[in-house]
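For this view, one protein chain was removed and the others were kept in their places.
Per-chain residue numbering starts at 1, and chain names A and B are given in the order in which the chains are listed.
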Amino acid sequence: MSATALTIPLWADLLAVTIGSLQGALFASQFRERRVDLLGVAIIGTATGLGGGILRDVLLGEVPRALGTNWYLAVAVLAALLGMLLQRLFNRLAGFITVLDALTIGLFGAIGSTKALAMGLPAIPAVFVGVISAVGGSVLRDLLMNLTIAMMHVGSLYAVAAGAGTAVLVTMVLIGVPTIAAAVTGTIVTVVIRLLAVRFG
Amino acid sequence: MSATALTIPLWADLLAVTIGSLQGALFASQFRERRVDLLGVAIIGTATGLGGGILRDVLLGEVPRALGTNWYLAVAVLAALLGMLLQRLFNRLAGFITVLDALTIGLFGAIGSTKALAMGLPAIPAVFVGVISAVGGSVLRDLLMNLTIAMMHVGSLYAVAAGAGTAVLVTMVLIGVPTIAAAVTGTIVTVVIRLLAVRFG
Partner (left out) sequence: MSATALTIPLWADLLAVTIGSLQGALFASQFRERRVDLLGVAIIGTATGLGGGILRDVLLGEVPRALGTNWYLAVAVLAALLGMLLQRLFNRLAGFITVLDALTIGLFGAIGSTKALAMGLPAIPAVFVGVISAVGGSVLRDLLMNLTIAMMHVGSLYAVAAGAGTAVLVTMVLIGVPTIAAAVTGTIVTVVIRLLAVRFG
C-alpha cells in the first residue's frame, strides 16, 4: 500500500491547525456577551484547531504530534487571537468563516485518513479516523460552548462531507493512486460538498 | 490469576456493539424533530455502540480494537440504521429498549473488567474500567445530545448495576472462579439490577 511511506509535512499540518483555530475563534466570537468572554474565545479557537489532531493521535495510540514541538500550540493560540481581531474588523464575513470551515474539515480528513492507512489500519477504520480528525475540533468546540453539535445535522453535511471525502481518498489509495493525488482529491470532494450544502442547503 | 489467558471472542464483542448501537439509535429516535435528525440518529447509535469499548482501550493504552478490523464500524453503523427502521415499526416498544440497554451494560461491563484483569490491573481499577466500558456509550450519547447524563441518577441504577456486576465478576475471578463463569454471573447481576430498577423504580 503506497500510503505506508507518507509523511505529512509540518507546514501542511500547521496550516490546517491555523485555519481551524481561526475558524473556531471567529465562530465563538459570534456568541460573545451571551456564552463566552475573550478568554473563552481564545480557548475555543485553540481547542477547535488542535482537537481533531489530538483525538486522532490518541485513537492511534500515539503521543499527540501537537505535543512534540512548540509550534502547534504557539500557532493555534496566535491564530485564535488573530481570529478574535479579524472578527472585530470583518464581522459580516460569514461566507469567509464557511470557506475556512470547509477547508479545515477537508485538510484534517485527508491528514487523518492517510495517517491511519500509513499505520496499517483497514479501510473503514481509516475513514472513521479521517472523519474524527475532520469534525473532532468542531465537536469539542460545541461541547465546550454547550451548543447543539452541528456535526450531527444532515443539513450541515459536516459529517457527510468528511465521510465522502475520506472514503474517496481511501478507495483511491487502495486501488493504487499515489497518496498525494488521493489526498488532494479527497480534500476537494469534502470542501465542495460542504460548500454546496451551505449554498443550497 | 486465571484471567490472564482470557480472549474475548470477536462475536461476543460484536454482539455487545450491535445491541449498543441498536439501543442508542432507538433512544435517539425518541428525540427526533426536537434534537436530532436522521443523520444524528445514525451517529448517536454508532457512538453508543462503540463509545464504551473505545474509551476502555484508550484507558488501557491500546489502539481501540474497533479500529483493527472493518467489522466493528460496519456492524455498528448497520445496527444503528436497523434501530432507526425498528423505531418506525415498533414505536411503542419502550420495554424492548430497556432490556437491550440492560444487556448492553452487562456485556460491556464483563468484557471491560475481564480485559483489565487480563492486563494485570488491580481489582478496583478493573471494576472501574468495567463500569466505564458499560456506561461509556450512554454517557457519550447523552453528551452528544446535550441531555442530562442518565448514568448519574440513583433511580436509573445504571452505574450501580454496572458497578455491582463487575465487582461480583472481579471478586469471583480473584478467588479462583473460571473467568467465563464469573463473566456470565457478573452480566446477569448487572442485567437483573437494572431491570428491577426500571420495574420498581
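The rule is simple: contacts are C-beta pairs under 8 Å (C-beta built on N, C-alpha and C of every residue); 3 or more make two chains touch, one makes a residue touch a chain.
This one's a predicted model, so the numbers in the text were calculated from it and none came from an experiment.
Participant: Using the touch definition up top, pick the residue from B:Ala47, B:Met151, B:Ala164 or B:Ala182 that touches the left-out chain.
Facilitator: B:Met151
Participant: Touch as defined at the start, partner being the missing chain; which of A:Leu38, A:Leu85 or A:Leu196 qualifies?
Facilitator: With A:Leu38, A:Leu85 or A:Leu196 as choices, the missing chain is touched by A:Leu38.
Participant: Which chain B residues touch the hidden chain?
Facilitator: These residues of chain B touch the chain that is not shown: 58-61, 116, 121-125, 128-129, 139, 143, 146-149, 151-155, 159-160.
Participant: Just the residue numbers, please: which parts of chain A touch the chain that's not shown?
Facilitator: 35-40, 43-44, 54, 58, 61-64, 66-70, 72-74, 143-144, 146
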